[in-house]
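Questions regarding the structure given below will be posed in turn.
A protein chain is absent from this complex, but the other protein chains hold their places.
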Amino acid sequence: MYNGARLIRVFDVPEYSGRTPVNMSHPPRRSGVKVKPLPVELDGLACERDERELFASLSLRLEPGEVLQVAGPNGSGKTSLLRIMAGLLPPSAGDMRYGGNSVYHGAGREDWRRQRLYIGHAPAIKGALTAEENLAWLCALSSPVGTEQIWQALEQVGLRGFEDVPCHNLSAGQKRRVALARLYLEQHPVWILDEPFTAIDKAGVTALENHIMAHAQQGGMVIMTTHHGLDHLPGVRCLDLGQAN
Amino acid sequence: MRRIIWLLFCREWRLAWRRPGDLLNPLVFFALVVSLFPLAVGPEPSMLRAMAPGVIWVAALLATLLSLDGLFRSDYEDGSLEQWVLSPHPLELMVLVKVLHHWMVSGLAMVLLAPLFGMMLALPASVLPVLVLTLLLGTPILSLLGAVGAALTVGLKSGGVLLALLILPLYIPVLILGTGAMDAALQGMPVIGFMLWLGCLAVLAITLAPFAIAAGLRIGVSE
């Protein structure tokens, strides 16, 4: 499925630097194979919405294993940047490269499509479906996973016993947790997360932070926006869109 | 590829099944519009018979349009569409499956109910198979074309009237062919030509409409 020439390695059981996630009864099982991400380069990226320039000539290079926090005041274009990087929004100028190839055509586009995971503001959770059905479908959009894995992932995010509950019965924080359970299921090496901590309680935030750091330590790449401070985490790069302009 | 089609089909079934009211509403609307006409023009059977093809087709047109308005909106609002667009699977195929599923739960029911209304509108029994067949060929076209409009208006809060404005002119050929076939059948003339034309348009719609729908959704999601 993946390009054979790329480096492939098996992930170990992630080591959590902080406290263990809530409701974790046994260590997570990782059977999947992950592709090591390639460097991501933004080259003179610009975004214009209705004649208003949100940012322009934004260039940076992200290496595997890095966590990038996109910061800035409301309306500074954080979400737009993430949507451009995910491929939902075309930039008004500039290019983005993944492993040296532009993500807008050819091999670069295919690689990027398969290797980045985007979880936006709207968590893509259907109220009429149960947590398990939601996750089964969302994962099937890239590669299908088994029921067993889904139950384990739900346990990781503290939703044990909620597998068969229709999601409209869940609270906003619980819905967000269902969406974030994808981070424990899917094999994408690059995560693009828009405000992942919204509506999540303290213990959940800590567990998620640990999971993000573990992902980075194993060579994964995380690009995220959050109003929640990440200063206490080591090695998080920060891109302030408010200052960049 | 086959797997994702199957999974999508199951997902759509589950969603439809858990909210049966949404399925029933267009059907009730269809029945209601058809019943309005005898009340408006009188129960004279000869008059009803002359009007029946037009009434049934216009009611089917409006009911399809009404049911399509929300086709993509809930997926758009909860972020599901973003995930569809980002998926490595072709969006065109996924929307085709979704629209065909929608047709199976709404259009097909209308086709099956149509003979009943045909009888209520004093159509002779010999014409009813033609009615079913034209609707069977025509309603998928209505669903696919309407889905293009639904995709283009997906980001708008109140798309209903706008959707009708965009799509009803495009429905005209189907309306003409469908009612033409009925009129021909009523006069005892052959209808095979109409059927072939409707079949032609159905093939054309199945081939081309998914691209327009997918393009519309990509545009809507990029807002």
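All chains are identified by letter, namely A and B, in their written order; residue positions are counted from 1 within each chain.
The rule is short, and it goes like this: a residue touches a chain if its C-beta (ideal position, glycine included) is under 8 Å from a C-beta of that chain, and two chains touch if they have at least 3 such contacts.
FYI, contacts and distances are computed from a predicted model.
Per the UniProt record, the absent chain's protein name among "Heme exporter protein C", "Rubrerythrin", "Oxidoreductase" or "Simple sugar transport system permease protein" is "Heme exporter protein C". The residue from B:21, B:43 or B:169 that touches the chain not shown here is B:169. Of the candidate positions B:64, B:106, B:139 or B:153, contact with the hidden chain is made by B:153. For chain B, the residues touching the absent chain in the complete assembly are 148, 152-153, 155-156, 162, 165-166, 168-170, 172-173, 176-177, 180, 183, 201, 208, 212, 215-216, 219-220, 222-223. Along chain A, the points of touch with the absent chain fall at residues 49-51, 90, 105.
Assume only the chains that are shown with their structure count from here on.
Per-chain Cα centroids separate chain A from chain B by 38 Å.
Residues of chain B that touch chain A in their complex: 3-4, 7-8, 11, 14-15, 18-19, 74, 77-80, 82-89, 221-222. Listing the residues of chain A that touch chain B in their complex gives 83, 86-90, 110, 113-114, 116, 118, 120-129, 133, 136-138, 140-142, 144, 166.
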